[in-house]
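Shown here: the complex without one of its protein chains, the others still in place.
Which chain is which? They are A, B and C, in the order written, and residues in each are numbered from 1.
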Amino acid sequence: MSMQMTSTTIDTTALRESMADPAAGGFCVFEGWVRNENDNSDVERLEYEAYEPLCIKEGEAIIAEAVEKFGVRGAVCVHRSGLLEIGDCAVWVGTASGHRDEAFRACRYIIDEVKVRLPIWKKEHYVSGATEWVSCVRCAKHAVPDSLKSA
Amino acid sequence: MSMQMTSTTIDTTALRESMADPAAGGFCVFEGWVRNENDNSDVERLEYEAYEPLCIKEGEAIIAEAVEKFGVRGAVCVHRSGLLEIGDCAVWVGTASGHRDEAFRACRYIIDEVKVRLPIWKKEHYVSGATEWVSCVRCAKHAVPDSLKSA
Amino acid sequence: MKTLTVRYFAAFRERAGTDAETLEVDVESARDVFELTRDRHGSEDPAGHCKVAINDEMADWSQTVEDGDTILLFPPVAGG
Partner (left out) sequence: MKTLTVRYFAAFRERAGTDAETLEVDVESARDVFELTRDRHGSEDPAGHCKVAINDEMADWSQTVEDGDTILLFPPVAGG
């Protein structure tokens, strides 16, 4: 179980191998890739800024929740920071479990929560030369769930 | 879009690379791995028998349905035949789409349908030396959906 | 009478001791073929748990078989 941050290319092959488990029958992966387009603007590259100490802490909490809710045997999430090109893997989530249903549900849970809870910000660099911080209002609505409040 | 059958190790790294798409932001993979246990019996290895002509035909139909239903940009499924050891990848499904929701849903749809519609049979070889054809009654109940009937 | 090729797969093939045979029979539907060969393929499952294909097309058990058809009898599948 682990949340990792990296400023270099995510080694998806090594991550897959790290999850090998003779008692696991189902393995689900989600990868977020940098797209060449967003809201009808042509994207040239992306820049992720992350506050790593809290990304790790929140990510570990999310993974623990997924294990608790879905009983998966293994779960790993790795998120990039820094400058990314089109096609680069920005986030990788892998879940392994006895059967497929839990693997799918846990994988989906982790990526959904990672997107709204980790302190990570995305600046899009457009082909036009402009840049913009992407504000995900839908995500913001999710705000801080009770489980996260330190009080 | 393609359904493939293979009697040798599934090259998951090459499959992932084959799905690269600059307009895809979400990529979902499901892998079925050979487990060391089923219904409380210790499994030593598995043997898959497949009727390949209909596996390909049905698999292509399932993939076309997933594209139609969920609008994914790419979808691939590869299923093993022959003798497999614990930990081997028996089936690989990959889906790529603009956003994650379609990728997850299409991936889940494809593996669920593949399991009940493809003419593939699994013989478990137990540590005890016994062997048994696995009969999936739940799957059988799914029977032949109308969409598949040639009439 | 119709001349049919019947193919057996997996557990059906093992129990029949052959992967295919030619039958000269008086039958209407795929289901008739399944029932007629029950002592060969040895299935205790109802046809509804199994599948059938005719000439490499998935078929319904009620589908009519024609002279010269190849009938593929599939035990319950277990892919993935």
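As a working rule, contacts are C-beta pairs under 8 Å (C-beta built on N, C-alpha and C of every residue); 3 or more make two chains touch, one makes a residue touch a chain.
Remember, predicted model here, so these are calculated numbers, not experimental data.
K.L.:
Which shown chains does the hidden chain touch?
P.N.:
Touched by the chain not displayed, across the whole complex: A.
K.L.:
Pick out which of A:E17, A:E49, A:E68 or A:E85 touches the chain that's been left out of the picture.
P.N.:
Result: among the candidates, A:E49 touches the missing chain.
K.L.:
Out of A:V43, A:V91 or A:C107, which is the one that touches the chain we can't see?
P.N.:
The one listed residue touching the chain not shown is A:V91.
K.L.:
What residues on subunit A make contact with the chain left out of this view?
P.N.:
Subunit A touches the chain not shown through residues 32, 48-51, 53-54, 57-58, 79, 90-91, 111, 114-123, 133-137, 139-141, 143-144, 148-151.
In this text, only the chains that are shown with their structure count from here on.
K.L.:
When you average C-alpha coordinates per chain, which one falls nearest the overall C-alpha average? Tell me, please.
P.N.:
So the chain sitting closest to the middle is B.
K.L.:
Hey, how far is the Cα centre of subunit A from the one of subunit B, in Å?
P.N.:
25
K.L.:
Suppose each chain is reduced to the average of its Cα coordinates; what separation in Å results between subunit A and subunit C?
P.N.:
For subunit A versus subunit C, the centre distance works out to 49 Å.
K.L.:
Would you mind listing the residues of subunit C that make contact with two or more other chains?
P.N.:
Those would be 80.
K.L.:
Can you list the subunit A residues in contact with two or more other chains?
P.N.:
100 - these are the residues of subunit A that touch more than one other chain.
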